[in-house]
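After the structure tokens below, expect a handful of questions from me.
A selection of the complex's chains, in situ.
Chains: A and B, in written order; residue numbering restarts at 1 for each.
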């Protein structure tokens, strides 16, 4: 068994780009095994990329995690390696993409800026740092190179931060937003299980969900199957985020909500149970 | 070379779900090699999933075959391991998804219900048994655990059966339906080569194909290239099913047929040959 490299990008699967990065990595680290997280992050969408990356890495073996969603490719934005407290390496652009994943892996221990051209693929194509900088560096790390070989240590506090706002708790209200819509149309909110618990919200509570001029009261349940097909519910998903969902259907379609939609949650006074 | 795990789901490739399941499996069975069958089964479509899975597994090395298309996730539907007569393990929900594949691998030898929580990922997310139950069990099997470690043996006759009807042979007619449309628009019917032969239908026969008020007479040929580009034909596909196809075109578009469309086939009296 070789070292693990996981890989997320917005390259898509139609072009040859993902394959080319893998070819470059296998040329440098022949024993590495590459696990795709997703390559269908919408073009340049750092927010969605950061969310997917953070949702995935806690379930990956300890290793090297490469993420490339990089609207600033070819500009002066920095390329970085983050060493997490769990002992993983995260490689990507310094645009916030790696931060939520680092937090899910115990937090950031050290950061290095990638400047040593010795470990890059030459000539460096200014529109494809994935192939010429990030993939080779990930492979050299997987092959055992020390992170300090790649460039100088930089200050954690100088990094570009998480690309979405936190939910705000205001009195009895949680003011939040939709940060992701999955392929089933389930709406993920920027509210974690931890934050729900701090607000005293518990399983089987009824929650008033308000947006624009509309509102609906939904139960917080464990699983889709606790409501009938086509009915709405709230649940905490596999990445610990609160979601608005429809059993065997699309909450996005049913409610007309999308990424960025603002939502207010208030616990109803008369819970069904607890 | 490690043990093989093949993997089919309706998770899609946009979200992180497939990658997460692979991460979990590689954490448990580092030497396993994972081959994707397809993750683009339409959401909750057990029928299409079962068909793809059955078409693929006969060409896979003997091993562990994981399939997750699971509209009943989080309900009381059972999770099962099937040992086939060829010696493969099939893992998935007990909703008929695994049955056609088991039949293509010689039939079912034994079945175990997955109940032993020791081999599950905790806490079990009620909406993601793929990650927390099926993937870990597949990996533990690949790593050499005995199937009886995972739960009690159950009766083969209690399993939910194949999710589509069989073609009916009535006098000289075969009454059948479209069970799959591939990306080229080729229509796969629930009629196998074996059933055609039982009806005395042979290569180069002309077949009357009837649906609704319409009909067309098509030759049964070996390959697309035996008709001109744009013309219709019948052929037996790589999974031994009868198909209606258009050379370099879409039979689905040309005939207006789709999954579930009912079709009657009758051999013409005056075959071109044989």
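Note that in this section contacts are C-beta pairs under 8 Å (C-beta built on N, C-alpha and C of every residue); 3 or more make two chains touch, one makes a residue touch a chain.
A quick note: this is a predicted structure, and the numbers were derived from the prediction, not measured.
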{"item": "Total identical subunits in the assembly as filed, 2 in place", "value": "3"}
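Definition applied: only the chains that are shown with their structure count from here on.
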{"item": "Distance between the centres, which are taken as Cα means, of chain B and chain A, whole angstrom", "value": "33"}
{"item": "Complex contacts: residues of chain B adjacent to chain A", "value": "2, 11-16, 18-20, 22-24, 26-27, 30-31, 43-44, 71-75, 125-128, 131-132"}
{"item": "Residues on chain A engaged by chain B in the complex (per definition of touch)", "value": "1, 4, 6, 8, 13, 33, 35-40, 52-53, 55-56, 59-61, 182-184, 222-226, 235, 237-238, 248"}
